[in-house]
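As structure tokens, the structure follows; a few thoughts come after it.
Of the protein chains in this complex, one is absent; all others appear in place.
Should a chain be cited, it is by its letter among A, B and C, assigned in written order, with residues numbered from 1 in that chain.
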């Protein structure tokens, strides 16, 4: 390190002559420099270097993409980007000092307020890492509230979510038991569900839409069947503009993914794990929550509350280990929600459903292709079946400028894809899909 | 216009029933709607539309560009962009109300301060539109100060600048007379200059570097020769980190282009017309100036001053008509200067000179090519001569990924280009230039 | 009232920072001795951290449209959609060099071409040049065109006529183009046709007008004005700074004007940037098209190109092609609005203005009765007896969280308070402003004299600023020595 005037003065104040004295407490045997790294680059070179590497990527604005499966390329309005770029939000930390952090706190509280309305839940926390980890935390939370060791999950759960869930369940030894789905409708098999509902079950997960893109129509029934066991609902946040929200059918806990509400897909992260619950469960909930209060002069003000649930106070007895969360994506989502309004979300949801139906028809019109495969209702995604292996199909479609969907990691579905649309999907792109399909299957 | 609740209330408050009543003062014969325009588009469609059109452009980060001639693609640091994006600067107007605009005012004053140091001038105003219009204003200003009708300008002045200057001189009837340049050095022919220096001359323009890229070494001589006539210096702002500044050789007025100091080329606008003068001339100067003062509590504060020179007060007797200027580019340039510091500017200027010499050598090493053509010293640009027409050369080089320079709009120079480097020029690009040249001339 | 602007103890950049970097490279390898700068310029060098902090904290002490209501009359401080800025900052927009061959800038040229066309449609003109960098620059360009036109016809016309309501740039621009200025007094806030008829003559090169005028009043006699001026052989110049008031309702072309400039940074929604950049395209009727500056953007089949081939062109008024960075924003704005949207902009702007006027005239005099267009001018004259000046009202509005309106312009209204709400403000904002203004004019004079108290500084000693000209840090050091 080059010594300038300031550095020298600082060393002198410490009665030191060299920087190395600052590290005299590190014993010789465990010293080591950094090997294997180049020297620093100028900003200009960093930019050139990264831009060049990223050119190898095909970004979604250069393709017609029909990818979903948990991340969605909905349009991100310029204003939302600009708000998230406000450095006062971007460069702040968890608002431990509420007086000097009212701006962020109010935004987070407004996020909670709007998300409560969207989900119909009484409480929304200030984010989990993503849907999958939110689900893991929901299982732990449900186990804390309910009695028993078993958590029922749908057979249709996607592998990544299941894997994350398993990892969260490992600690307390929660057992995951699957209930079957109806091969015709793609929905939960309620008979099977009831048969799995033993005394040792503390709760169950209802995913709607599930990983087949099918919306469950049996939520009320499941709620009833569960009695006072915990119902965890896993939902598509945008769908709630048109689909009955979990608060409506009495879910105890809800988890969802908020990325599509104002955030880019970013190769899958940061996402926004939405989590909410009934108020009576709030002390069992993980994550940060913001409360409204007043200052000593009576002004409306906001602060983090119920911190005694959290790790920095409760340590190993905390409701979760979460510390850094996805706050900035909640800022984006708050802005997105407020720019859309209830009506805008509904417009967008309806547009999405419409395009999804049109796309399914377009696919079905191609010889030997079926979409949707399941008869249950869809929101934005559906399973389509093709006459060739999906891996092969993807490879060929991509050459035609279309990413046709996500492979299904489910048995007997090698020829199927989960196909998604978003508010960015145009009629042109739907035509392009069908055309490419014809081309490829020729 | 769709009427919502608010609109209806507002109309009601005006005792109106329809929006059209608001326009009853426009007589029927002169009413007209907008024809020939499509209906509005969503933000998403606007974005797609514009991105698609701009894809037809070849932006400079996708080429090896050696273009200069008044606009330069020096590197714009991320921090500068981010500062200029602060909406409090971006969305404010001329700081007519200083109390609520101290932030911008301090930045503008600091711009003036730093630019005074760079140019060695006593006063810098808060921007003209660009170099060319600044030059026009400088001529008017010089005419106001000096006596006579004639303004001497170099034969080497570029056509666009000359044309703008002529337009500014039209009103007061200023006559432009050219002095010749030395065909060997590319510098001002001082003998010819003196011969043109009649009584009716009020001032002269010294451009250094001139439009041949050549730095004038006779500034002191010209200053002396001019006596108390007005010396206007037109300079390259970055060069002043290594070249004697106009304040040093007694220029009365300086004009320059600041775009390269923190602003993108933007197809030539917004630019930043730098203008400065001796303090004794300040009341004759066009444009805004910011002064330091105090508030009534004694705090340091800033405000626009000498406004009595300006159009909003003095109307037809104002020193200029300028109202909106290029304030935001001065913010960028202030940030750029402060991030570079005197030492950083010097590093950058030296790097530029070095690369310019290397490029000239590389060009000269190709058969039948000469660079630089003129023997006078260069800063970042020089004239190179090729064995084929420059239009043809450009066309061919571009196919090889190199924009080799700017055509010379000067007689007998059909085979020459003005070739420029910047702090973005790498050794690789210099090699690429030479290689492409060999290829093209094969 | 709880508004309070941020205040940071931001030092002068020279007081807090210097440049200690030692960097010794011989320069005389590159340059002859007598032009070498010995010492590097005395400019402080901040690390990025300090730089960003300096500017971020300063920015918080600056009021922008995004921070709140900014009803600066005549300036059209509307909210500017963020997408416009984003489009302008794409590499395909910002990283384009003005000397790139046309073949490499087809995108830019297409947008410029289409914008020329759009603006021609909107103004009712034949052709539009995008070259002028601001409104005043457009005026100057327009005056040069008028001059070239008359000269081409062998006519020596040396006067420009304009009303006393006109903006300062109008006389200044015409004067710069070499014209003598004849100012005619208004009657009932609009052009006095008799005075106009008396003023025009064979010496009249042009009559300059903005319609609606700077009082916000529509000059209903536009057609008659045109007749009078044209009959005298003069041209009609339209100052488009108030275009926000007429889009989709009338156009300068329809009203008989020959030359128009637009302020893209106003009506066409590009951020004002603390005073600039702007853009001031100039449109003209057919007979004047050949005088426009070069280059124009032209189209040949599918190919766009810079056309320098205008025989009677006045030449250039800008070193390059105007403020592209502003043009692309305006283009994005027009696309987003469309013809229908622009009309609605006008309707909302005029509704907002009249609604606010109806509220304000309950407690402040608003001279001249009747409709206004996009703005209106109140008068603080009656407050004088309470010892209150318009300036005090303006300053006190700051304490209420609003940017003050334009004051003391136009000159024909005593103690003028010129208010332009623009279409982007909601009724609740207008109501809040009206409430605040009403409260202010009823506050004791002392309170107003004391204002502002919530800005980062109190009222300034502006006279000192002009007396002791401290225009740079160097001046400041000198001044402190004394």
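Basically, a residue touches a chain if its C-beta (ideal position, glycine included) is under 8 Å from a C-beta of that chain, and two chains touch if they have at least 3 such contacts.
Model, not experiment: these values are computed from the prediction.
Considering the complete complex, the chain that is not shown touches A, B, C. Remark: the omitted chain is touched by one listed residue; of B:82, B:294 or B:426 this is B:82. Residue-level contact of chain C with the missing chain is found at 1-9, 16, 47-50, 52-53, 56-57, 60, 66-68, 79, 81-82, 401, 424-426, 428.
Even with one chain removed from view, chain B keeps its contact list with that chain: residues 4-5, 77-79, 81-82, 87, 299.
The rule we apply is simple: only the chains that are shown with their structure count from here on.
With each centre defined as the average position of its C-alpha atoms, the distance from chain A to chain B rounds to 49 Å. Remark: chain B and chain C have CA centroids separated by 20 Å (rounded to whole angstrom).
Touching of two or more other chains is recorded for residues 52, 56, 81, 83, 85-86 of chain C.
Taken residue by residue, chain A touches two or more other chains at 77-78, 82, 87, whereas all remaining positions touch fewer.
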